[in-house]
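All protein chains but one are shown in place.
Residue numbering begins at 1 within each chain, and the chains themselves are lettered A and B in the order written.
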Amino acid sequence: MTFTIANTLADVLVALAAGARPIAGGTDLVVGARQGKDSLPETLIAIDRVGELRTIEAADDHTRIGSGVTHSMLVSDPLIVEQFTAIADAAALVGSPATRNVGTIGGNVMNGSPAMDTGAPLVVLGAEAELSTTAGSRRVSLDELWVSPGRTSAQTDELCTALVLPNPPDGAGSAYVRLEYRRAMEIAVVGAAAAVTLDGDVITAVRIALTAVAPTILELADLSGLSGRAVDESFFAAVASAASEQAAPISDLRASDRYRRHTIGVMARRATEAAVRRAQGEVIDVPVNRALGVGAAS
Amino acid sequence: MAITDLPEFIRADGPDKVTGSGRYTADMTLTGQLVAKFKYAEVSHARITNLDVSAARAIPGVFAVLTADDVPDLRYTPVIADRTLFARDVVRFEGEVVAAVAAISAAIAEQAIDAIVFEYEALPIVTDLEAAVADGSTLVHPDLDSYVITGDTPHEGNVATHSSIEMGDAEAAMASADVVISSRYVADASHAAPIEPRAIIAQWEGDKVTIWTSTQVPYDARDGVCETLQLPSNKVRIIVPHLGGGFGGKCGFHFEAHIAALAKAAKRPVKLVFSRWEEFVAPDRRREGMIIDVTTGVMHDGTIVARTGALLLDNGAYSADATFFPQAAAMHVAGPYKIPNIKIDSRLVYTNHQPSGSVRAPTAPQGCWAVESHTDEVAAAISMDPLDFRRKNIVHTGAIGPVGQTYDEIGLDQCLELATKSAGWGNELPDGEALGIAVGWWPSFAASAGAFAKMHGDGKVQLITGANECGTGSVMTLRMIAADELGLDQTDIELVYQDTAAAPVGPGATGSQTLLNHGRAVETASRQIADQLKELAAVHLEANADDIVLSGGMASVAGTPTVSVPIVELAAEAAEGDLLLGSASAPVHDSPELFGSTCLGDQDFASWLAPQFSCHVARVRVDKDTGVARVLQVHTAHDSGTIINPVAAHGQIEGGVLMGIGQALTEGTQYGEDGRQQNAGLLEYKLQTIADAPSIHTQFVEIFTPNAGPKGAKGLAEAPNVATAGAISNAVARATGVRVRQMPMTAERVWDALTTSAREDDS
Partner (left out) sequence: MTNTIELTVNGVPYPVSIATDRNLSGVLRNEIGLTGTKEGCDDCECGACMVLLDGQPVNACSYLAVQAQGREITTVEGLASGEDMHPLQRNILATGGVQCGFCTPGMLMSAHALLERSPDPTLEEIKIGLSGNLCRCTGYARILDAVEATAVEINS
């Protein structure tokens, strides 16, 4: 087994072309290996010191989040908190302070778990994954990237180098909330992200995605009927019932399918309510879960 | 004596623990030590058809592989001898040890485990308590009648012990009651879950073995090794390095004999360190699941006239120390109430689950949760405020309890008033929030415990005690007692503890007994030295020894502090003559007499020495859309007699409350259809985090209690774990208007209760 610490992206891509596997924080890889899920790959290349992967860059029409950006960095970055607030909401809830220091958004995305907290926010904010090899880069939608639990469509020599998001228009707001049984060290039982754009009191765009209620992150379909509507109780009720109807949850030791189907509606509604309030200019601290007491918190 | 007379608590093991220099068992390494690993059954019930370890033994680097064939063929455990060290013929739960390996590395030990051929024929599993006691059930121990069973332990089929408490004529009184309320409550199993997973190292020198182990009860561990490996007690030495918590999970005798046997076979020291999964599934200490049916007859004026109950307790596959549980549970379902007519029948039932055993106040949190929830239901049925209903019915000084015990001075009524006042009972709260009350009780236990004390020529003291410090600080508190007797500073006293070769026997860290029993032994042993010092001082000061007081390092004449001699001078003098030595054994108090009650299968758990009382009031907020409940505040008041060490006492309450919140809301073992634990890890078995911790407000009702511990103290480590879940249950019910009848009262269960109630309202 060989282990190399890379300092440049070019070194990483060459190593991947030669069959190495990338390791960022390594938490999932190390824990998985010890628990006998998968043994560690033969050749590892550590990418956590590649500066090019650890930046958040704003351009005129889009923002690029390097794949090596940790959850802690996301939560403390003013641009993410102000413009891509749902991502900050989610990043602030991941694991514990220690796992947030080590875990990266790229690692999360490439793990392809339907329970990942940052997944639904990325979807509703229209993120694409940038996959790179020595030959160049391509962008794929997250829908294309996530194939099934723990599996992505990326090739083994491709590194996720960034998540690229269109800059939200004026009047936009987003939020992520999740159901949690305790206030820390949790994994999402169900979660929901919402991104809305308002023109006055009228919804001009709305996207909602759900965590842990399907084999991959599930974006709600057929929401076009909700655009052009005023923000009112019937709008939120429609969001909640769409989420409960479209979810395809399973029963496991964390919750029954019945309970998940109900609570996903509650989470979708609360995420949308918070997103609307933010779109209206209200500042709700990150994460919404702790600011508003979702799940009786605070 | 008042608490203010005692010095501030200085934790002798503190610097070691905060600087990282303190060694816990897993931190130790002996030259040449091997790594131990166990082969577990990983099936809930099966007949072994083939167990072949020859391939494992042939692996280079493997020094020993043991099975039942390699150790004495006998069954053990304290009351019902139903267990063997290694599975023999049949395995009865997933964590049963089939074989043990000692190898030069963890990787080779794992390889050896994988090379063991273990084939079996699956047997039907017993997991449902009601099915287990029905006719025709599969029997977990078909040969139960042939086992050695001590004491009055009625047993039949899958029932390991059948006990009751009974007084008056419950049936007739029930028939005469104005209102009769029946409730069923079900509690899931849960875990002690200390943060330190257990570790053991064994090393032989000739025919003697030294075992370093993370046990709460070194003498029980020693006796277990002696019994199962057929060794005399003076050949087995148990040393406990710093212990990383226990909560009952590390009581009893577990794996010390396996590791000693491996070390003997391998002719090398052997070390075992448990993974978190092992810590969940293998020990025979788990908080028992329970089904509780309780019925109360009450008059319109609020007087309870009768209570009946039927309890089923999940024993798991082997009995460990759980044989007293049925009667203990019955006492909690009776509760600290004046009930003249009572009949509670209680059965401990074998299943193919992990064995149950004493976890912090065994049976109490579940029993109290059920009966206190039921109490609120009874009060509601006669439209009485829960506080007023308890005021009317709880036991007080001079009252007769549910088994005919008359209580000396006790403070439950004061606890009830203090805790409810502190919480603001009756004040308006925001929507979704409510307060809930529960009262609880727990006995103190007297047991043999000894202590040695010696004062050296420089005036420094060593206390040699069989007490075991599992974190509570109760062993550390022994220094305060000795310092007080000897007129010295705590820092002049050094503790020698957790070594069975050095100290006289004692119960260890179990049953809240450390201060109660070891404290009395230390007090007497120290007083013996104090008396010797007074005799010496009397000569120096030309006074009567009875008039000498020891204080601030000086021996002086009472009332004339200037006429004094330094204790260190007296010590130096004694070092040249009659040495300053003390040795004492705490007398075992008799249990109080009971009048008018009859108890079937008496397990000595009906008569309670120096009972401790508590009232907890929880303030809870419930998110009615999701069922998530959150505890915002807990107000407690405890009667544990005199409080000697307030810092440690508050720490016990706070830790017990948080454990109670976990049990109430998030901690429950989930079993699959195969009878195996599905959430044997700290992500899915959810302890409360610091972010969940509510503010906890504690008051003590200090009543000097004779026939208890030193200075009138009672026990305290388990009592705080009794009433919290019941208080939360009542708060959840008041916040939501619905009753959750299964514990833990998870978010989904609360939501289920809410939706069921909404459906019933619609129909």
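The definition used in the following text is that a residue touches a chain if its C-beta (ideal position, glycine included) is under 8 Å from a C-beta of that chain, and two chains touch if they have at least 3 such contacts.
Every value quoted in this text rests on a predicted model; they were computed, and no experiment measured them.
Considering the whole complex, the hidden chain is in touch with A, B. Residue in contact with the omitted chain (choice from B:His242, B:Arg347 or B:Arg390): B:His242.
If you put the hidden chain back, the residue from B:Ile195, B:Ala558 or B:Ala758 that touches it is B:Ile195.
Remark: the omitted chain is touched by one listed residue; of A:Leu16, A:Ala46, A:Met116 or A:Leu142 this is A:Ala46. Interface with the hidden chain, as seen from subunit B, comprises residues 9, 11, 13-24, 26-27, 29, 193-197, 242-247, 275-276, 470-473, 647-648, 650-651, 653-659, 681-683, 687, 689-691, 693, 695-696. Those residues of subunit A that touch the chain absent from the view are 1-3, 5, 23, 25-27, 30-31, 33-35, 40, 44, 46, 48-49, 72, 95-99, 101-102, 183-185, 290, 298.
Going forward, only the chains that are shown with their structure count from here on.
Within the complex formed with subunit A, the subunit B residues making contact are 432, 621-623, 625-626, 628-630, 665-666, 670, 678-679, 682-684, 686, 688-692, 746-748, 751-752, 755. Only residues 179-185, 187, 253-256, 259, 262-263, 266, 293-297 of subunit A touch subunit B when the two sit together in their complex.
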